[in-house]
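A single protein chain has been omitted from the complex, and every remaining protein chain is retained in its original position.
Chains: A, B and C, in written order; residue numbering restarts at 1 for each.
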Amino acid sequence: MVVNVGVIGTGMIGTYHIERLSTQLAGARVAAVFDVAAERARQVADSVGATAHADAHDVINDDGVDAVVVASPGDTHAEYALACIKAGKPLLSEKPLATTVEDCLAVLEAEAGHGRRLVQVGFMRRYDAGYGRVKAAVDDGSIGEPLVVHCVHRNPVVPDHFTSDMLQTDSVIHEIDTTRWLLGDEIVAATVLTPRSTPLAAAHLRDPQLTVMETAAGAIVEVEMFVNAQYGYDVRCEIVGSEGTVELETPSAVSLTSGGRRSRSVPVDWKQRFGAAFHAEFEQWIAAAATGHVTGPSAWDGYAATAVAVACVDALESGRRVPVSLVDQPAMYA
Amino acid sequence: MVVNVGVIGTGMIGTYHIERLSTQLAGARVAAVFDVAAERARQVADSVGATAHADAHDVINDDGVDAVVVASPGDTHAEYALACIKAGKPLLSEKPLATTVEDCLAVLEAEAGHGRRLVQVGFMRRYDAGYGRVKAAVDDGSIGEPLVVHCVHRNPVVPDHFTSDMLQTDSVIHEIDTTRWLLGDEIVAATVLTPRSTPLAAAHLRDPQLTVMETAAGAIVEVEMFVNAQYGYDVRCEIVGSEGTVELETPSAVSLTSGGRRSRSVPVDWKQRFGAAFHAEFEQWIAAAATGHVTGPSAWDGYAATAVAVACVDALESGRRVPVSLVDQPAMYA
Amino acid sequence: MVVNVGVIGTGMIGTYHIERLSTQLAGARVAAVFDVAAERARQVADSVGATAHADAHDVINDDGVDAVVVASPGDTHAEYALACIKAGKPLLSEKPLATTVEDCLAVLEAEAGHGRRLVQVGFMRRYDAGYGRVKAAVDDGSIGEPLVVHCVHRNPVVPDHFTSDMLQTDSVIHEIDTTRWLLGDEIVAATVLTPRSTPLAAAHLRDPQLTVMETAAGAIVEVEMFVNAQYGYDVRCEIVGSEGTVELETPSAVSLTSGGRRSRSVPVDWKQRFGAAFHAEFEQWIAAAATGHVTGPSAWDGYAATAVAVACVDALESGRRVPVSLVDQPAMYA
Partner (left out) sequence: MVVNVGVIGTGMIGTYHIERLSTQLAGARVAAVFDVAAERARQVADSVGATAHADAHDVINDDGVDAVVVASPGDTHAEYALACIKAGKPLLSEKPLATTVEDCLAVLEAEAGHGRRLVQVGFMRRYDAGYGRVKAAVDDGSIGEPLVVHCVHRNPVVPDHFTSDMLQTDSVIHEIDTTRWLLGDEIVAATVLTPRSTPLAAAHLRDPQLTVMETAAGAIVEVEMFVNAQYGYDVRCEIVGSEGTVELETPSAVSLTSGGRRSRSVPVDWKQRFGAAFHAEFEQWIAAAATGHVTGPSAWDGYAATAVAVACVDALESGRRVPVSLVDQPAMYA
């Protein structure tokens, strides 16, 4: 069976997904698209034989659409997730699930009303081979009890419109999700420290930032978030346990030795680093969507991540330690 | 458009390809299969909605088949390649193209008669990201002129029926192809040295073997082939140039530190090491086959590899340096 | 010329230094020793042809002693430093210079009165080849402006008498010194976070601890201090700059591949990791002491390190961010 996918948002990330769905993966086709940039949407639709709708809800409610990918701006995600749930269609929403805790809770409530999972949040790192091995090492007891987590998340540069809070809501949110998933634990408080900013960032930007989070079980997670690191795209993660540690490595395929140095390349961007993870994410989502439901990161995961990210922004702006408290987890997410 | 693929051979490797064509890649479906184990072929065919034919030539000549994958035993490859050329259908033949130089030449001649490339040989390493970067470093001048190539090719174990000559024809043949491709150079002579054999190999087996090859341009290539290395599947390659060297690295995604050691895992087998290369190989072959021709490793490459492998077997058995001479390269392969 | 060295303290570290001075380094001999364990001191003295004195001050004031090594318990260091200054003899004091800020200031004042440096504090990491290269990379601009420093300091185990504050005063004090030295910057505030403790530590111990320090120039330094890490002795340091990063590597001389893993050993203890640094430290101290003065880490460095370590203990116990303020730096240390 072929899953007919509707895609909301035909910007950079939406187009990236459309190409994968259309030309690389078995079992799916793009049936309909929408973007506020209508001309752009039409061109993309034409290139893959899809229909361009004038309204995002028309994509969701299109009878020829079996499942939906939401790749529009973050503040529209909740509206579309609610509409997909109402239509009973599986969706893969790019992170965040929603930009406010309230909106996340509305999605949780709607999905609870539906009674079965339809929402998957696009935390693609869970599909990365390296993160998978880190999780395996935690789960199989190789490192004992997790006590401390060290994370590094560096981008070479960001566009000018990128603001200080976005380091937390757009970037650290990945570490929030991976930590929750790797440890099987919830984050209960956050503090954000800001060293002097790099002279290579926009004047308005606090960059880098050091986020320190505490988990319910008592682990401490520290994240260096640096979006103007210049040299490349570098994501690291070490889980320090009572009997050992496990560390994500920066993938590299060859080493070059010349001029007195032996060197390996660093990924240039997230597409290079996590392309295979996106591929696996969509492969599994299509297989699940073909059955009418989903299995990956849930609306609960999306809610928890947003709740923590919101606390991180508060911590950044206030300079204080900000506690996070979550509602009781609905049974369907246990 | 969907390419309807016929697959000859539903053993381990054939099934591996069928699964990829059926469930992982866009643009293809398995339409027909054949295997001398008819019941096995029927089961595989049923699982993917294909037809099981009673004769391999029926697969090739099936009107519903656009392109053919040959994954049967090596000594049948030439026959099926010739049949595919006669039928004007693109094929992807697992290595070797043929087990004898004569059979390879027959395929070359037939393809020349057709006037356009139809034959691709399954040297999947050319699609490996690491080998691709090695080639890029050679081609962009990063290491100067290539002078020496060091290769290591280790399997953890082999089945009992694996014989000493198969280290050359089944295993070193990969290094023969990668070397030719990486250097853009032909191999003109081979010598094979045999140290004492590992006590962990079958008594009849000379394992490991050290193959030393010379290229037309004067480079020397040495290959340690070891098929009972126990510890894992390990493929290494270093090109030593006049100004630097480039080395393939063993992929690893995490490191684990415990008990006094920091360690990374070694791939367990060729599927783990080269799974992504097979994926890319088929992705590109399908795209090319959809246009009625192919672009990857050619019949010429298959011929040259077999000619060198045959020389290596002679060198192994005679203990002498064995020259390799190739026929003139037809213009269509230049 | 041979420098006649008096050694106060013949415990583990004192004996370690005596062996180096007596049998490995040119230009020095051990002339006199003292330890509160008089019998132990006598045995050590006999083994190297030195005199065992009944009082530490007799070592310092022995006419046959040119320079002094202080390797007694930390709370005696200030007394002996003051006595050495009074006697006009160069000394190498194991860290800390003194256990209280007041005592450190007394030593600073005495040395100022002498008018020339006599005191060197045993921060041996400054003599480690790796740290030296980290400093070179900071100083030559390779990484741009330092913004964040990540440190890891792990011991396999500690004895039962090791207390929670000692993680700061005995262990993190090394990172305090290296950070000050690497950045050429002073630490102005400290916070200490404590995750749940490892189940493998003594019940009274908070272990690991995460120390976060701020520098005058605005860099942030975070140190994971973990004294029951089990797997080995592991010291790491990464300086993140505006244009790149430099990282200390764990020294390893070979890799072993077997059983599916490629592994390198981790140092077992500080002697293995920093033995060469101690060697270089003493080599340079002897050369300097032969001229009647010293050049390594100064009394000012010792004072600053103690002031920060004391703040860290306060931060650990109070759970608060604790500012550090130093007296004005005397000109002789500039």
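Everything that follows uses one rule, which is that contacts are C-beta pairs under 8 Å (C-beta built on N, C-alpha and C of every residue); 3 or more make two chains touch, one makes a residue touch a chain.
What you see is a predicted model, and the numbers here were worked out from it, not measured in a lab.
Within the entire complex, contacts from the absent chain reach the displayed chains A, B, C. Although one chain is not drawn, the whole complex shows that of B:2, B:136 or B:217 it is B:217 that touches it.
Of the candidate positions C:105, C:166, C:202 or C:276, contact with the unshown chain belongs to C:276. In the full complex, subunit C contacts the hidden chain through residues 22-28, 128-130, 132-134, 137, 142-143, 243-249, 251-259, 264-265, 276, 283.
Against the chain not shown here, subunit A presents residues 230-232, 234, 250, 252, 257-266, 268.
Taking the complete complex into account, residues 144-145, 147-148, 150, 152, 193-200, 208, 210, 212, 214, 217-220, 222, 224, 226, 228-231, 240, 242-245 of subunit B touch the chain not shown.
Criterion: only the chains that are shown with their structure count from here on.
Touching subunit B and subunit C together: A.
A summary of chain positions shows that the Cα centroid lying nearest the centre of all protein Cα atoms is that of chain A. Distance from the centre of subunit C peaks at B, each centre being the average of the chain's Cα atoms. Averaging C-alpha coordinates per chain places the centre of subunit B 58 Å away from that of subunit C. Residue positions of subunit C touching 2 or more other chains: 230-231.
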